[in-house]
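What follows is a single structure, and I will ask about it in a moment.
A protein chain is absent from this complex, but the other protein chains hold their places.
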Amino acid sequence: MDYFSRQKNTNIRLTLPVVCFVWQIAMIILFGVFIRYDEESDAHWVETKAHDNITSDIENDFYFRYPSFQDVHVMIFVGFGFLMTFLKRYSFGAVGFNFLIASFGLQWALLMQGWFHSLDPQTGKIFIGIESLINADFCVAGCLIAYGAVLGKVSPVQLLVMTLFGVTLFAVEEYIILNLLHARDAGGSMVIHTFGGYYGLSISRVLYRPNLHQSKRMQGSVYHSDTFAMIGTLFLWMFWPSFNSAITDHGDGQHRAVINTYLCLASTVLTTVAISSLSQKTGKLDMVHIQNSTLAGGVALGTAAEFMISPYGALIVGFFCGIISTMGYIFISPFLEKTLKIQDTCGIHNLHAMPGVIGGIVGAITAAAASERPEDFKDRTVLTQGGYQAAGMCVSIVFGVVGGAIVGSILKLPIWGDPADENCFDDEVYWEVREPESIPPILEYNNHMIHKQQDLSESNFSVEHCES
Amino acid sequence: MDYFSRQKNTNIRLTLPVVCFVWQIAMIILFGVFIRYDEESDAHWVETKAHDNITSDIENDFYFRYPSFQDVHVMIFVGFGFLMTFLKRYSFGAVGFNFLIASFGLQWALLMQGWFHSLDPQTGKIFIGIESLINADFCVAGCLIAYGAVLGKVSPVQLLVMTLFGVTLFAVEEYIILNLLHARDAGGSMVIHTFGGYYGLSISRVLYRPNLHQSKRMQGSVYHSDTFAMIGTLFLWMFWPSFNSAITDHGDGQHRAVINTYLCLASTVLTTVAISSLSQKTGKLDMVHIQNSTLAGGVALGTAAEFMISPYGALIVGFFCGIISTMGYIFISPFLEKTLKIQDTCGIHNLHAMPGVIGGIVGAITAAAASERPEDFKDRTVLTQGGYQAAGMCVSIVFGVVGGAIVGSILKLPIWGDPADENCFDDEVYWEVREPESIPPILEYNNHMIHKQQDLSESNFSVEHCES
Partner (left out) sequence: MDYFSRQKNTNIRLTLPVVCFVWQIAMIILFGVFIRYDEESDAHWVETKAHDNITSDIENDFYFRYPSFQDVHVMIFVGFGFLMTFLKRYSFGAVGFNFLIASFGLQWALLMQGWFHSLDPQTGKIFIGIESLINADFCVAGCLIAYGAVLGKVSPVQLLVMTLFGVTLFAVEEYIILNLLHARDAGGSMVIHTFGGYYGLSISRVLYRPNLHQSKRMQGSVYHSDTFAMIGTLFLWMFWPSFNSAITDHGDGQHRAVINTYLCLASTVLTTVAISSLSQKTGKLDMVHIQNSTLAGGVALGTAAEFMISPYGALIVGFFCGIISTMGYIFISPFLEKTLKIQDTCGIHNLHAMPGVIGGIVGAITAAAASERPEDFKDRTVLTQGGYQAAGMCVSIVFGVVGGAIVGSILKLPIWGDPADENCFDDEVYWEVREPESIPPILEYNNHMIHKQQDLSESNFSVEHCES
């Protein structure tokens, strides 16, 4: 594949290993200095049991968070990974690079979130337990969303850099929104989806490729790649109730978050199908919409899922998200590309950025309209809380846009081994691919003849079929 | 693809969006009127805590049902969805329409089941919690089973109508069987599988297509589509213990239901393989049998899973289910098509209807033979209970057959946009497919020419590619 290097040097044999080794060694050192087991995962917890109120091994918080954690974990690796396999020839990059950056990101997230949220002043240590792992996965989700905007156009080294800064920015904005503004955002409409969405879009803008049409042949999907992508869609869709409820308070709040998300997502599916069908002549459905817009409801309920939004309220949110997200794919994405020069491979603007903003607004309204004040709203009125929620939303947008612009300009440096415009969306650039591009139809034709020779009626049929 | 409309109008651009919008809006209104959070998911539960006996947040039933719920949820969307992707060119319809009707069905099920099972007389409200979500998924399963019989032969609009009536009938027969006859059926051998199976077969009979052979080229599988289908098979198989135990009483009953289903399914696999191998010259295995008959044991233990059937009893049930179900695919399905004119795409008769009936009988026998009377058998003798179980079985069959006949005749109306006989089992009718159809080859060849001609830059590029 030497001709790749003719236009651009995509050789990452030096940079990728160096980055992986250096960063992983850094993780080991930092973990050695800062990270310890928390009292519920430490063998000495028995003595410390006094100052948390678990009276037996089976009351360990592990048992009440672990099922949700595993669902979230599946969303991060299978959900996000396979959702991006829709491109005809970028499945390895989608699943494989998603795997790589998530694995680095969760380690870095444990440190960053630890420093900002749970650094013990006395010992100077970060004590981690199952809830820390969930939060690390959440933090990673923000970076994987951003990956969706640049899918197929960047090198794995660029992705690792994107993740390093993405996790860092995430931890800061999360600290501001949750700890300083005391906004609520259990499912991360603002903290995860709005930030991640605008972070990715902003980077994609800076990395704008005027000649991307040269790799047009590699864009779009084939039949099996669309089916693979549905694996990602469904695991995200099914486990989203766990995502929105994983770190809420135990009891009714967590229970309610699941019910709301379950209902909201169901309603999203129907309106997505409706708009998708309306958008095509003869009402055919478009897999792009089904794969992505059906998830918008989960995003938009990230903030309000645990609130008393009521079941029909959840359905209403889902109803409008399906419509808006699908319309985004039909009208807004082309506009963004033409006018604002934002090339958004997976349409994360329609799946994460917009629904995330909607989610923040829904959260603000629900909080402001709450019948009585949850104890942890401090001494605020519900109205003030609504205002703080709105403020949180702005913080996440600013961090996404500004942070993305800065990181994007770093990624513009010619040292990262990114592909030439005509080699985008092609696994052959970074993966050993063992077969030629797509098996030409003529080949299938031959085998089919050999295979079908006995069945003459069919070949006759097919001939007249194409004459018509 | 205009030649589709020559014979039949498959344009659903008006009907599908209208049905989706109107029904979803109806759901929102009805949820607003009837559906509320139950005491364990409501923020006010603290006051109401008195009249259920949970003393702390972590005793919320959520923690004891949620893992099972998520397993069932995966079965509904990934399990049923991917099991039906085996057809060479109907994967979008299999996964996508399964997704659509399940999302509508679960909302409608919460209302129907609520009205029949848990309408609060004082407030006139339905209070929902995690157990309601499981029951809604169960109800949907009945309709997805029915979909298997008509896969590839109906339009999404017809599927939505099928689901609307299917859920309604389900709620009624379930009410009769569980609440009036007080039969036990935790895993739904009768309520879900027998009803769903006969409902689908009855509809398929009414919609009989004499010229279905015209789309013969689209029937059957290709290599990758069979592999996709195994994803569905395995997730159904692995999580079936959760399915049969999800709503049983807490404690030993739920524990036992898991053990029994786990063992029963294991034994089914061996006998399925044995019969499949016997049925082919040189003993080759048939993927159709492995994909479907291996699951028959789970269906057949739906009623008896929680009973004291004993581990070897579970193995025996599985043993015979594997044999009967596989023989069904070899002998009964062709018979049904030829003689009774029932075209059963997925062979649900062998996977759900027959094993469901077996399950009902097993349940009746086990109940009648029980060594001591479970407290909730009222003042009945175990023998009487056996009789009531048998009665329940008959109810589910009658509801399936009669209900299916009525719904089928409604679906026969020429307004639903169903495909012509030669366009069945083809995603191109209802989906934007971005690559040429793979069969017949001659057609693909032509499309490919058209497809390739416009992109000259590619051939230039590729020429030098070959030279290098």
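Here the chain labels run A and B in written order, and each chain numbers its own residues starting at 1.
The criterion applied here is as follows: a residue touches a chain if its C-beta (ideal position, glycine included) is under 8 Å from a C-beta of that chain, and two chains touch if they have at least 3 such contacts.
Note that the structure is predicted; figures quoted are calculated from it, not measured.
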item	value
Listed residues B:Leu270, B:Ala368, B:Val382 or B:Ile410, member touching the removed chain	B:Leu270
Option from B:Leu181, B:Val258, B:Leu336 or B:Ala364 whose C-beta touches the chain left out	B:Val258
Option from A:Leu83, A:Met112 or A:Ile128 whose C-beta touches the chain left out	A:Ile128
Hidden partner chain, residues of chain A it touches	1, 4-5, 10-17, 20-21, 23-25, 27-29, 31-32, 35-37, 40-43, 45, 56-58, 60, 62-63, 66-67, 70, 73-74, 77-78, 81-82, 85, 89, 91-92, 95-96, 99-100, 103-104, 106-107, 128-130, 133, 156, 224, 228, 231, 430-437, 439-440, 442-443, 445-451
Residues belonging to chain B that touch the chain removed from view	59, 63-64, 67-68, 71, 220-224, 226-227, 230-231, 234-235, 237-239, 241-242, 249-256, 258-259, 262-263, 265-267, 269-271, 273-275, 277-278, 280-287, 290, 294, 308, 310-312, 315-316, 319, 374, 445, 448-449, 452-453, 459, 462-463, 465-466
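Criterion: only the chains that are shown with their structure count from here on.
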item	value
Approximate Å spacing (C-alpha centroids) for the pair chain A, chain B	30
